[in-house]
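A single protein chain has been omitted from the complex, and every remaining protein chain is retained in its original position.
Chain lettering (A and B) follows the sequence in which the chains are written, and residue indices restart at 1 in each chain.
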Amino acid sequence: MELMTRNETWNITYRHALGETASFFFANIRDYKKIYGRRCGHTGRVLAPPRAFSDQSLKPTTEWVEIGPGGIIEAFTMVYEEFQNLPPPPYAFGYVRLDKADTAIGGFFRGVDLSDPPAAARKLGIGTRVMTHFAEKRVGDVLDFWFELLD
Amino acid sequence: MSNTRVGIIGIGQSAFRARRDDAGYPDLVREAVTLALSDARLELDDIEAVVYSLSPDSMVGIGNAERLGVDAVGARNKRFLRINTGGATGISSVAAAYYHIAAGACDVCMTAGADKVGECGDSQTVLNKIWDPTYERALPLGTITMLAMSAVRYAHKYGMLQEDMAAVVVKNREHAAKNPNAHLRKQVTIDEVMASRLISWPIKLFDCCPQSSGGGAIVLASEKYIKERNLDAVWITGLAHSTESYYLGDRMGVGFTADHADAHALGESFQRAYKMAGITDARKQVHVAELYAPFSNTEFHAIEAAGLAKPFETVPDLRAGRFSLGGDTPVNASGGTLCTNAIAVTAMIRVAEVALQVRGTAGGHQVKGARVGIASGNGGDHQFFGTMVIES
Partner (left out) sequence: MRLKNRTAVIGCALRMPTKPDAESLEELLFEVTQAALKDAGLTIDDIDGIVVASNDQMDGRAISVMAASGSVGGVGRDILSTPSAGEHAFVMGALRIASGQYRTQLIVSWSPTEADSQAEVERIGTDPYYHRRLPLDDLAAYALQATALAAKAPGVHEIALSIAGRHGANDQTSTGPAFRRWPLTHEMTPPPVTGAVALVLASEDFVAPRGGRVAWVRGMNWATETGFLGDRDLSTAPALETAARGAYEEAGVALPRDTIQVAEVSDPTPYQGLLALEALGLSGRHEWASDVKSGAFDFGDKLKINPSGGVRAANAVFCNGLIRIAEAANQVMGRAGGHQVAGVRTALAHAASGFAMQYQTVVVLGQDR
């Protein structure tokens, strides 16, 4: 008995409104290579990436705080498998708590030799200091910056 | 105020496989429904309401796919709605069905669903789209990378080694070998897990759940209905949900409520369910646990969240066999999510397996004398947690 299959692809483009808070964040990265977090009025925690309100306290955030460009690694992984529509491996990415921020922001780690995974994992260990680097041409997007180890 | 008890009277699950080219998606749902009805000795007409269990539409490739499942669950002209809490969907659906009966809306409610993750092409592509487009979509986040980062933090905090993760895989595959419904049933050794292909440090191929296809269904009924007809039932005595912040980076740094290494909100959810069920010492009172853990490392913090081990003791306890069949509190005697993951129903299967255990009908992977069991489901970016206590 013949068993048929059918291929279908979903093709929809979305135009997502970023709102004032995220727009301010990205405009400053694009135009001034500056990164900002936003302080939660209730706990005092500086949230990065910034949001208009804290989902823990449900109170609006109160002020902009310039953060980074240095920071420490809070989490990382290195990817060795190919996934459709994601970058070709190997690559490393994770979360960095930039100086003056209380939460961590996601980004790629570049300039690390990933050919020896355990060695790379030691280099990228939690607590390692990194520096934010910016792209020459920036568009106002999370890929305008990445992190590199200091050495 | 008296709450009528809600019992489970019928359970159905497919024998999960990678692909089911012989069946369309609604057929898989029907398959599980037929098994559950047969187990309950009921007909479709006896079902008064249906809760449909379906996780991301994009995984099955049909927007609001539940609409096509109406006939598969016999819901024409009946009460019907769908639940989606990501990977926790299956347990949230059982909870939703529970509320139908506890509310007095009906005496018999069924929850059912299916998934064909293997047909999706690339589940990590879909799962990348769960992140918000503002800040994180551009990053190569997926459930594997996200939980790899949890492994990195857990290792840093508690000293877990990759060999410890491998021990979880070995245990669960041994269990799955005794469970004809599990997808991955081939036993493995620690060396084989360590030698498997590295996907996202430190998670290797064998540390990952498979992409499974198949269906699940559970029939619930009110105590009144069960007593009037003298039916065999096991009882849901506790249930709860709790939620973590969506932002992974908020679970790190300074001043966080939840550490991404742990499963804080899962712990909250278990505490609430235990309170409702009157469980004060899980280690002593719980006989069997089906904890949602799609990657080997995540079984550790799930065990802690369930109160079955103390932080820093979980890894040595697991290595010593406490959570294996034959040990103190078998965890994932079915093989768990690590061996079978049909996303839309995986968390429902956790409930189904616990129900089978406390009913004494789990077959080859039965935990002897199990009377009190717990189940959990995780969804979103390790964000939504449903928990349940089921007793005979």
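The criterion applied here is as follows: contacts are C-beta pairs under 8 Å (C-beta built on N, C-alpha and C of every residue); 3 or more make two chains touch, one makes a residue touch a chain.
Please read all numbers here as calculations on a predicted model, not as lab measurements.
S.K.: Looking beyond the chains shown, say which of B:R19, B:K78, B:K178 or B:R319 touches the absent one.
M.R.: With B:R19, B:K78, B:K178 or B:R319 as choices, the missing chain is touched by B:K78.
S.K.: Touch as defined at the start, partner being the missing chain; which of B:E268, B:E299 or B:E353 qualifies?
M.R.: Of the listed residues, the one touching the omitted chain is B:E268.
S.K.: Mind listing the chain B residues that contact the chain we can't see here?
M.R.: Residues 1, 3, 24, 52, 55-58, 61-71, 75-86, 92, 95-96, 99-100, 102-106, 126-127, 129-134, 240-247, 257, 265, 268, 272, 379-381, 383-384 of chain B touch the chain that is not shown.
S.K.: If the hidden chain were put back, which residues of chain A would touch it?
M.R.: Residues 6, 8, 10-22, 51-53, 55-56, 58 of chain A touch the chain absent from view.
The criterion applied here is as follows: only the chains that are shown with their structure count from here on.
S.K.: Using the average of all C-alpha atoms in each chain as its centre, how far is it in Å between chain A and chain B?
M.R.: 30
S.K.: Using the touch rule from the top, collect the residues of chain B that touch chain A in their complex.
M.R.: Within the complex, chain B contacts chain A at residues 21-22, 58, 61, 121-122, 124-125, 128, 133-136, 138-142, 145, 148-150, 152-153, 156, 197-203, 245-250, 252-257, 260.
S.K.: Taking the touch rule as given, give the residues of chain A at its contact with chain B in the complex, in rising order.
M.R.: 3, 5, 8, 10, 14, 16, 18, 22, 43, 45, 47-49, 55-56, 74-81, 83-87, 91, 93-95, 97, 101-108, 117, 120-121, 125-126, 141-143
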